[in-house]
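One structure is given below, represented as structure tokens, and several questions about it will come after.
With one protein chain removed, the remaining protein chains of the complex are shown where they sit.
Every chain is named by a letter (A, B and C) in the order it is written, and numbering of its residues begins at 1.
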């Protein structure tokens, strides 16, 4: 089939890499030509790492060899830990490949901010400038023209989507945003450690990295972009957020509860309808009738983001509930959505599966 | 599209009905024309009952009206509680519709056995005779020619698949089989009750209906059919099994551990290889390298059955591990596999998605 | 033994009643003389309702007969749904019994506020005036002299304890408090319903009753009491809070994350040390070294409240993490703590068990 896009997935042993493979196996126009994992797995079947893929994907595992990849792929996904994508991305670009990077390495536009939060000097600040932030709802046209897309983090995806209508329309106080997010354990990756040992993470919940999580500057960058690009906002006071992530005992999913002070003049029904009006043409945004219905359990394996907002007249706050599957709309699904845009496929191709319930 | 098969799902408010809809939405040749739920939901969106289906299926809910269904459907799935399918199946057959029934009502060939285990006289013993047991691995040809398929229960599916190679080849003592099965809570349906209340079912496990579960006669019927139809077995002593189901705190999935006394002459490697040899051409059977890898977590949402077997020379027992997703290969997926056979689609069409991991 | 306090528990079939019985069975000076459940259980063993209590408590179940109870009890616990305690409490008081009520019926001092949030006219506003709010950390002396103690709700217990040092010392803006709380499912009681059915509540999280939960006025009453009674605060502007509860898939435990705007002049280390300084003599408050350690998993079955606070200089917010076992410090344990005070036992008697880990 000449229409098949040849894709390679680098970093297939983790949950994000595994989810990319699962979703790509459902994509009618993408053909997985190579799967790259660590050198000790070379030649093995992907099902030795990810037994769910047994009998569905039969490409043997290779090691990271950029020239070899460049020969067999039109587009490359990188699902590597942060800092490990820095060099391979640059090399793949030099081979004129389309690149979709799922790490944090090319998300922050300002190399100094990257350095501050990731304790590493960014070696390719020029590439950083050309990279496009892969949130299609706000960067659709740029993604379509880009050679390098940096897929947003899981928390930033839902936080930006839930706050965008308020920020872009200048409806809330820019210093009043608090995001209290709750993530399933797959968000922490696949490497075992004490905190994720079943008997310690089960029947448990805790906050972590309060006001210091690396997704914080990414959320601020995303919201400030919306604020500055809206054209509506005279005052340049940037948005500063409070962000508290929590770990909850579920495998997949994020629920993000965001609070902000509403500007005067908004009514309860304005707030209630805001997502419906703002996102009515978006294929992957679902507006829920009430906050109780925003629940990651309705999103397992699906590329949707579910949203609902409430206004509390007693305190003058809006309360927004947003949910995604952190591995799909928060990572692999969004990456494929970007791929579709980059190569001119319909944006929703291969991504319309409903979530698994229960 | 003239090739589209028009299908109706009756009983859409439960987990099995929901799973049918989810899987049908992924099927390239099936078109859902009607969704039937209880009369109080008439006209509502399916997402009011199953929010995971929001924005993926937009057929409004109807009530049970057989003539209306007959007009708009080529094939009808019934996902109703046992005894409630008895009449609608007969009526749909009289309208010359293809029928796939997921209840227990047409599974047992002997009306008296049905009466004994379900405390109801079977009103249509003649239809019972024509119904085909919908386990494609053993009834492929009959399913393809049938107008009515009775989809196996979840426990019988995995139990028969895991024991078939031993029974059909007369390798085990017919009176020695013990099946110790463990099922996730979705197997108990969607109606709330004390035993399935989260704080009571979570962090818990218990056996139930020991030696009295209604799937017991179905398993025995399935194994005795294999035994008698194998042509190898002179002695007619029928198989009698011990069957103990357990409830475990997971949403989906069954793990079935079966024990049986091996006939002399088998070696460990004979046992180890048996599934590979017996099922090598089966698209939905996956043979695992060892028992530890047979785990419903690798099967969430997938139509596979994973198998492994072990021989213990100390006791002369074979130990078989089998796993399925009770809602897919144990219900809705198998139903669609039957549908594919009944209408001449490729058997695996729409059913090759890998499981969700994690 | 003449020193034994004779106690009766009314409402023993629910989780709170069960927890009272479990804790009372460990109390060296309390003797359970009667256990009252619904009339259909009369004469049965408590283990038919609560199998964990088998072989540890052998008092047969009785029905609600106040004169009979008054004869055999010095002190009575009521663990009934709200509105159902209204009459029995009054009657027990008229029999000169000590009463510890775990419902919401005598918590709110203002009968009109009760009416507004519970849609019922309060029949005994005079008793309401005499009832003492059973949070020993702030009402110790009054509890000791009281005949009727209204045990706080689970959310108010942790919310008031975590915010008290800030409110009593006037360190935060009174209109800036946001409480984002997460509760295990036992908090919703023992009656099965769709939302608490295992496959729906498992692998799930959602917000509910945003800004409308009945514990909201109770938290505001508690904090405003601290504010007005501190003597430090000139301005009378009362505290108004935003309160969002969430349901999480654990059996027991609440984690409450509270946010508030700090008044100028506080430093990070002031905030870090605040609980240590404020609560140093409290036997049931544990100050954790960091927010990550505040986790209900460390509190299963224990009467402690774990606390930690953080200051974020970027936003000027304090972030407080508080955790309790909702059935112990949030209900039955606190009730026994009040009992100890009311009858002159050491406050911690029978309540010093560590939590179960894991």
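The rule is short, and it goes like this: a residue touches a chain if its C-beta (ideal position, glycine included) is under 8 Å from a C-beta of that chain, and two chains touch if they have at least 3 such contacts.
Since we're looking at a predicted model, the values are computed, not measured.
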| item | value |
| --- | --- |
| Option from A:137, A:203 or A:312 whose C-beta touches the chain left out | A:203 |
| Touching the absent chain when the full complex is considered, from A:185, A:226 or A:319 | A:185 |
| Touch with the omitted chain, as defined above, among C:36, C:128, C:274 or C:302 | C:302 |
| Sole residue of A:121, A:193, A:212 or A:230 that reaches the chain not shown, by the stated touch rule | A:193 |
| In chain A, positions touching the absent partner | 15, 184-186, 190-194, 196-199, 201-203, 249-251 |
| Touching residues on chain C - with respect to the absent chain | 15, 18, 22, 25-26, 50-57, 186, 203, 251-252, 283, 286, 288, 293, 295, 297-302, 304, 306, 352-358 |
| Chain B residues touching the omitted chain (full complex) | 175, 178, 180, 182, 184, 199-200, 202-208, 210-211, 240-242, 244, 246, 248-253, 255, 257, 259, 291-297, 300, 310, 312, 314-315, 317, 319, 321, 358 |
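The definition used in the following text is that only the chains that are shown with their structure count from here on.
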| item | value |
| --- | --- |
| Chains linked by the largest number of contacting C-beta pairs | A-C |
| Whole-Å separation of chain centres (CA-atom averages), chain B against chain C | 47 |
| CA centroid of chain A to CA centroid of chain B, Å | 37 |
| In chain A, residues with contacts to at least two other chains | 203, 251-252, 293, 295, 297, 300, 358 |
